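Here the complex is missing a single protein chain, while all its other protein chains stay put.
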Amino acid sequence: MIEDRAAVGPDGSAPEPEIEDIQRPPGPARYRWYVLAAVVIALLALPLFRPVISSYNYVLTLGALILMWVAMSSSWNILGGFAGYISLGHSVFMGVGGYVAGVLLYYYGVSPFLTAPLGGLAAVALGFLAGFITLRTRGPAFIISTIALLFMLMTDNFEYLGGAAGLPLPPLEVSQEWLRVPFYYAMLLIAMGAVWTAYRVAHSKFGMGLRAIAEDEVKAEVAGVPTRLYKISAFAMSAFWVGVAGAIYGYSIAFIRPTVFFTIAISAQMVLMAIIGGKGTVAGPVVGAVLIYAINELSLVVFGATELNIVIQGTMLVAVLLFFPLGVVGTLRKMNRLPAFLNWD
Amino acid sequence: MTNVIQVAILGLLLGGVYALMAAGLTLAFGVMRIVNLAHAAFIIASAYISFFAFERLNIDPLLSVVFVMPIMFLFGVAVYQVLFRRIEGSKKFGEMTVLLTFGIAIMVEGLLGFAFTGIYRKAAPGYANESFIVDGLFLPQGDILFIPKGQFYASLMSIVLLVGLWAFLRYSTTGYAIRATTQNRAAAQIVGVNVRRVSAISFGLSTALAGASGALMSYLFPFFPFRHWQWVAVLLALVVLGGMGSMKGAVIGALVLGVASSFVVDQIGPTWGPMTFYLALFLILLIRPQGLFGKEAPA
Partner (left out) sequence: MPILEITDVSAGYGAGPDILRGLSLEVEEATSYCIIGPNGAGKSTLFKVIAGLLNPRSGDVVFRGESLAHRRPDQVLASGVCFVPQDQALFPEMSVRENLIMGAYLVKDRAVIKERLARVYEMFPILSERAGQDAGKMSGGQQQMLAMGRALMIDPILLMLDEPTLGLAPQIAQSIFSQVEQLKSMGLTVVIVEQNAQRGLELADWGVVLDLGIVRFEGPSDGILEDPRVRELYLGKAAGSGGKK
């Protein structure tokens, strides 16, 4: 008679089925909203503290730049983090926005503060078109095609757009002391808009579909997710705030030129910030933008404006990829040590 | 008519050099599924080696290939062991190699810039500015063809190296192991191939080819650290066009696009040369996303 070994475990006892204990992350504490509200209010009020802040314009410019990067890396994250499609050519959208608003200002005198959304929409249009073609590939081939896209549009051949020298833009008609304030507030709005968009996407059915695509595209397709539509939409959506930011940025530096926008360095920064912060999370790109910018400024002070800054960035990217692939936010979350005010997922 | 032949010849010579550059990139992808965004940065680093060897030690760039290749081979093996071994089995390997090599490219660019500044460099051995002059033969009366010596020697070197690579892959034991690993990694393991060792060697070979390309580049084109991005974009477009992982596709793509871009430059203008590659890429993506000789399966 053949014995049934399952009835009796190896040590003679009846075998027990194992149930894995699923660890539930701590629920979002109510206080996190208070912390966030406090941060936003502080940011809104910052320009009012003029008497207290020395080098006022510098602080506001720095603030505006950090906010811009928060917006851009959060937007990139919609395609790169949520959907898992790494775009290394995203700076084209900044350029499109910058040029649309810049050209409208230069030739027709319309303020970029009004036309920035148009810049964003132009970027979205490009996103749809580019996505339609490049998203026929997956993985590495896709990444390569985004690089090609960037280099294709990196042309300095068009006289109407000022060629290689670009177009100088008339500066804002405001006295020097308050010059940076409107840009600061504009970027703050843009950053808030971008982060809010990312948040809404993450908490939507669309976002869930994107995550499924990132996890395993074939399975997602089989499960009924309209992958092609979602991917192209993510591409287009991720372009909007980048375009808007580009429009404002061009105005803030008072000229538009191909090398300002269409460089791979800008794409690289977006990617770096999102990854180091934690791609795939909503708070990650925000944390990443602040962190990278802080490190940048620090190394500028320590090393001066040399190439070592780039080496540091590259080393950080490599180190994070090898040792902390989930980024700051992602790793903290895995260790269950994420402060609740950063848990926006 | 003569002009057409002239342009075509220039294109072929250019394509020959591109083929060598793309071959290294393709090898890394074919064997290890690594998309090496740092390949052009490696090429430029090698160009610096050859450049300074020429400036300081008077070593001809073509000759420098002899020592640049082994140096870069060892470098490649080291990079593989230190960086890629860690992520070998991971789920998102393809994506990770892109990001990782992206970071490496930035690091190399920064280090080169820090060490050598951003000045345009270009070695100038005698033949860099001379041309063979071909007249008579089948050409119309009075017309002559110029064949730039520098490009000609470079293409010759490229052919020698590519043929050598082909023979190595086809006939040597390691070559068999490399081809087996490319075709079916799991099967290679089962049959007893040490795929880790093969991967490290292949990556070393890939960077060695980058080294040779760099030696050629040192006198063919002006270079500076930041330029690697332009090169990598063109090379990557080439590799995708030919079909990722297909050596044949990369070489053919390089030659065809070399000629095509040569005509574009001749007819429209020099800045449109690289555009040819990007446009061709987007065209292929529309018609045949897996490239000319690629396989249907997603990367």
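General observations
By written order: A and B. Residues from 1 in each chain.
One rule holds in what follows: contacts are C-beta pairs under 8 Å (C-beta built on N, C-alpha and C of every residue); 3 or more make two chains touch, one makes a residue touch a chain.
Bear in mind that the values here come from a model prediction, so they are computed numbers and not experimental data.
Residue B:177 is the one among B:177, B:234 or B:251 that touches the chain missing from this view.
Residue in contact with the omitted chain (choice from B:1, B:57, B:133 or B:186): B:186. As for the chain not pictured, it touches chain B at residues 91, 173, 176-177, 179-180, 183-184, 186-194. Against the chain not displayed here, chain A makes contact via residues 2-6, 10, 18, 20.
FYI, only the chains that are shown with their structure count from here on.
Chain A and chain B have CA centres that are 32 Å apart.
The part of chain B that touches chain A in the complex is made up of residues 29, 35, 83, 86-87, 92, 94-100, 102-114, 225, 229-230, 232-233, 236-237, 239-240, 244, 269, 271-272, 274-275, 277-279, 281-282, 285-286, 289, 298-299. Touching chain B in their complex are the following residues of chain A: 84, 86, 88, 133-134, 136-141, 143-145, 147-152, 155-157, 264, 268, 271, 275, 306-318, 321-322, 325.
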